[in-house]
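Omission of a single protein chain aside, the complex is shown with its protein chains in their original locations.
Chain IDs A and B follow the sequence of writing; residue 1 opens each chain.
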Amino acid sequence: MRSKINFYLIEYALNALLREKYKSFFIMSIFTLLTFLLTSVFFITNSIKYELQSTVDTLPQIIVQKIKAGRHYDIDESVVDDVLDIAGVDDAVARVWGYYYFENAGVNFSIVGIDAYEKQYKKSFENIIEDFDFATLEQTPSMVVGRGVKEIMKQSYYDEYFNFIKPDGSLKRVDVAGVFDGQTQLESNDMIVMPKETLKEIFGMDEMQATDIVVKVKNPQEVSTVAAKIKLIYPDTRIITTQDLQISYQNIFDYKSGIFLALFVIAIFTFFIIIYDKASGLSSEEKREIGILKAIGWKIDDILKEKFYEAFILSLFAYLLGVILALLYVYLFQAPILRDIFVGYSQLKTSFELPFIFDLHTLFLVFFLSVPVYVAAIIIPSWKIATLEADEVIR
Amino acid sequence: MILTPEVLAIFILNTIFAFFATIAFVLSVKIFLHWNIKSVSQSQYKLEKQSYLSATIIKYIFAIKVPLFLFFIFTLDKISKVITGAMCGAGVVDATPYGTYLLILKVINLYVFAYWLMLNSVDMKNEEQPYTKLKFGIYIIAFFLLMGELVLEGVMFNSIDIDKMVSCCGTIYSSTASSYISNIFSIDTGMLLFLFYGTYVLIMLFALLKNKYLFSIANLFFIIISIIAIIVFFGTYIYQLPTHHCPFCFLQKDYYYVGYLIYIFLFLGTFYGVIVAFIDAKKEQMQRDTKISLVFNTLLVLLLSAYPLIYYIKNGVWL
Partner (left out) sequence: MIELKNVNKNYEVNKNNIVNALQNINISIQEGELFVLKGASGSGKSTVLSLIAALSKPTSGEVIVDAKQISKLPDNFASEYRRDNIGFIFQKYNLIPTLSVSENILLPLVPLNLPAQEAQQKLQRVMKMFDISHKAEAVVKNLSGGEQQRVAIARANVNDPKIIIADEPTANLDERLSLSFIEILKELKALKKTIVIATHDPLFFNLDCVDREIELHKGNILS
């Protein structure tokens, strides 16, 4: 069996690559760039998907919104009692929340109102209630802010308190009682938590109304049934389930990756052509070399093998380099520029870190999208070289 | 239509395959019609050179197809998470009417291409190149099989509907379902195991008797009987669940990807076993092929038998 690896041939292939320094370097740069881009995109999407998934997981199973004239409207708190009567419903809470535009910094805060005695629909709120004494917060209007929010406020010299502008133009002073860290960074970098009463005052909402109602269902499989029942009782509501959210998130993603991949198909094709062209363009020096090898007894198969070793060394090296660069770029430098394409949250100026998700599958995927394409591009040029007439070239 | 990056990658590679396979096809037809090893004409000399290109292309396609096949299974597994109802590759294969045929065709093509490579290597070792016409003739057939596979693959991924509910492997591979796959469950387990181990013993016996035709036929039979035995009997011990018969689930991480090992053993063992009757190779090579076949078939039998045995030792009962 001749299956033993021929190290002489590998050494020769390596030498041949080094001899054609500029050509090898050129091909390797393109190849590395390609794998780098590809791997980066997959790493980023994987991480964002993970981040989004964990965000979605923390979201309530059902959200009930009141719709009036096709627009979202405040809902009566009394709806909660009706919902609680539906079989299978574990809990229902009226939420008060909204966005507050802080003109000075050009930033949107999302503000959430909570009551200390209610059952909280989010784990992070329970922690906040434990950490801060909400009963006293209600006495002197005060709030707990996310770490990012605190910094933005500080830039405008609001350290101890913040002045909200109410709908009627008057100011409402709210003290900063503390700072919290959210479960996910996306979630909490722009978030403020305060008592419901205070928030209703800032937003100018009615005493007995809420922004929407969140419902918890005991058996996750029954979510759609419960959602249908609520819709039946209150036809003027819009019911959003986590499943809907997940699908719409997924759609946005698939759309963005789709655009990228369409571009990528063109890139692959271009890559193929460039490699084909480079591999075909033989200097007379190279031709002579092959002629010599054939004249001293190398077979066509030996030369083909040598060419494939060359291709394999080059592509494997470029592939590994591309992947390593992508790892550094995405997880160490947090993928500047590229990330914005996929996140699109930059308007909110929220910053978040891409969590490190290492997926072997992605590496295989990138491998199949790069190495075979490269090798395919050199098949015909290599064959042309290997079947050169030695007799004619070396004279 | 489902277009994940994985599917796109498979499509891109398929396009490359189709392109190169067509080149090789055109050359093969020329070689098949005009090959004359005795001739010293320019055209024969040109054909000789072109035969190298065809061979290189076919080697390339095979070299990529093998890992791509594993990647394909992996992709099916991944897609199964998007499709409602499917829990592993079986659901995806079953999601369209083409899945099963595609899979069968893929496996056949693997055997055909591997056979071609063996024929090629024997051919190239002989100064007369006695198989050149034959091997390019075979490639002409293999080309259509390959194109069929590529088209079928495109059609399958195109017709997968993410919103449609599909069966999970529990219903496809269950003895109560009425699908044609469930017919195999009517075979008695004792009988099946007898056939499985019996065929294995026969393979050993024919190797000792040095009868390559019987050896080859026994191996061919072993492919089918092994797959059925895996579905009906051994699978349940891998899952440690008497009702779980899926031949895909054990490709997943939860079972340490053992499925890949099983199928690789099965392929190598039976391929080298079947091949001996089809190639008129030198004696040493035939002995070598027989040895490889025996080694991998034995490994397969040991690996599969280990599951029920370990289960019995641990629990003191059979499933």
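Throughout what follows, a residue touches a chain if its C-beta (ideal position, glycine included) is under 8 Å from a C-beta of that chain, and two chains touch if they have at least 3 such contacts.
In this text, all values refer to a predicted model and were calculated from it rather than measured experimentally.
Trainee: Out of B:Leu3, B:Ala18, B:Val107 or B:Met124, point to the residue that touches the absent chain in the complete complex.
Mentor: B:Met124
Trainee: Check the options A:Leu232, A:Ile296, A:Leu332 or A:Leu360 and report the residue that touches the missing chain.
Mentor: Of the listed residues, the one touching the omitted chain is A:Ile296.
Trainee: List every residue of chain B that touches the chain not included in the displayed model.
Mentor: Contact residues on chain B toward the absent chain are 37-38, 40, 42, 45, 48-49, 52, 124, 127, 129.
Trainee: If the missing chain were put back, which residues of chain A would it touch?
Mentor: So the residues of chain A touching the unseen chain are 2, 4, 6-9, 12, 15, 19, 288-289, 291-302, 387, 389-391, 394-395.
The definition used in the following text is that only the chains that are shown with their structure count from here on.
Trainee: From the C-alpha centre of chain A to that of chain B, how far is it in Å?
Mentor: 37
Trainee: Would you tell me which residues of chain B are touching chain A in their complex?
Mentor: Where chain B meets chain A, its residues are 3, 5-6, 8-10, 12-13, 16, 20, 49, 52-53, 56-57, 60, 64, 67-68, 71, 74, 78, 124, 288.
Trainee: Show me the residue ranges of chain A that touch chain B in the complex, using the header's touch definition.
Mentor: Listed in rising order, the residues are 1, 42, 257-258, 261, 265, 268, 300-301, 304, 361, 364-365, 368-369, 372-373, 375-376, 379-380, 382-383, 386-387.
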